[in-house]
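The complex appears here minus one protein chain, its other protein chains still in place.
We call the chains A and B, going by the order they appear; numbering starts again at 1 in every chain.
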Amino acid sequence: MTALLLGVALVIALLTVVPVFRIVAGPTIYDRVLGVGLMGTNAILLLVLVGYIYDRIDMFVDLAVAYAILNFVGVVVVAKYLERRGET
Amino acid sequence: MRDVVGLALIFGGLFFVLVSALGLVRFPDFYTRSHALGKSDTLGTILVLGGLAVYGGLTLSSLKLLLILIFVGLGNPTATHALTRAALRSRHEIWSRREGGKKE
Partner (left out) sequence: MRHRNWVSLGVQTALLFAFWLVLSGRYEPRFLIVGALSVALVLLLNRDIFVLHTVPESGGGHWAVLALGWRWLLYVAWLLYDIAVANIQVASLVLHPRMPIDPVLLRFSVSWRRGATQVLLANSITLTPGTVTVDLRDGEYTVHTLAPRLAQPLVSGEVQKRVASVLGEEAGHAPAVTWIGSVGALEQ
């Protein structure tokens, strides 16, 4: 079972390459922020999976809660800032 | 039994996380890509977290997982909306097949 979860965690870790590509390639600032958001949700999943793999889920789930809240607030704040500034 | 259901949910979720990553690469412009984050990634995350909660059984950690699940389910669409609105209000043009536009 742990091996399967490790496999899932590996696939998600590899998939993180895609948002990184989006952050680097753009082309607009909105694409980059979108990439950051996707990376954030992948990070939440990785944290929880790692928690199960190391059998320390009670600790990792708290990190995941904090990360979920930070990720949401971060994207919304950047979006608000971009809207005020009003340019790409 | 619980393991099987949990694993099925996790792998289902993995599929949608995969789709959202593919969407982020393949879709032609920002607005279409935002569909990938607003929908596929939200469902993928919900399914994986739900699967892990089922796998873990009824513990405090699973309840916290459900909290994250609800939070992502509400937060992801809202964040997507905030971003697309910022893009629209700063006049970022949409990709349209009729314009014969090519991929950004």
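Going forward, a residue touches a chain if its C-beta (ideal position, glycine included) is under 8 Å from a C-beta of that chain, and two chains touch if they have at least 3 such contacts.
Every value quoted in this text rests on a predicted model; they were computed, and no experiment measured them.
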Original post:
Of the residues in chain B, which ones touch the absent chain?
Top reply: 15-16, 19, 22-23, 26-29, 31-32, 34-36, 38-40, 42-43, 60, 63-64, 67, 74, 77-78, 80-81, 84-85, 87-89, 91-99
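By definition in this document, only the chains that are shown with their structure count from here on.
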Original post:
Just curious, how far off is chain B from chain A if you go by their C-alpha centres, in Å?
Top reply: 11
Subject >> Touching residues (chain side chain A, partner chain B) in the complex >> reply: 1, 4-5, 8, 11-12, 15, 18-19, 21-22, 27-28, 30-31, 33-35, 37-38, 41-42, 44-45, 48-49, 51-52, 57-58, 61-62, 64-65, 68-69, 71-72, 75-76, 79-80, 82-83, 85-88
Original post:
What does chain B use to touch chain A in their complex?
Top reply: 3, 7, 10-11, 14, 17-18, 20-22, 24-25, 30, 33-34, 36-37, 41-42, 45, 48-49, 52, 55-56, 60-61, 64-65, 67-68, 71-72, 75-76, 78-80, 82-87, 89-90, 92, 104
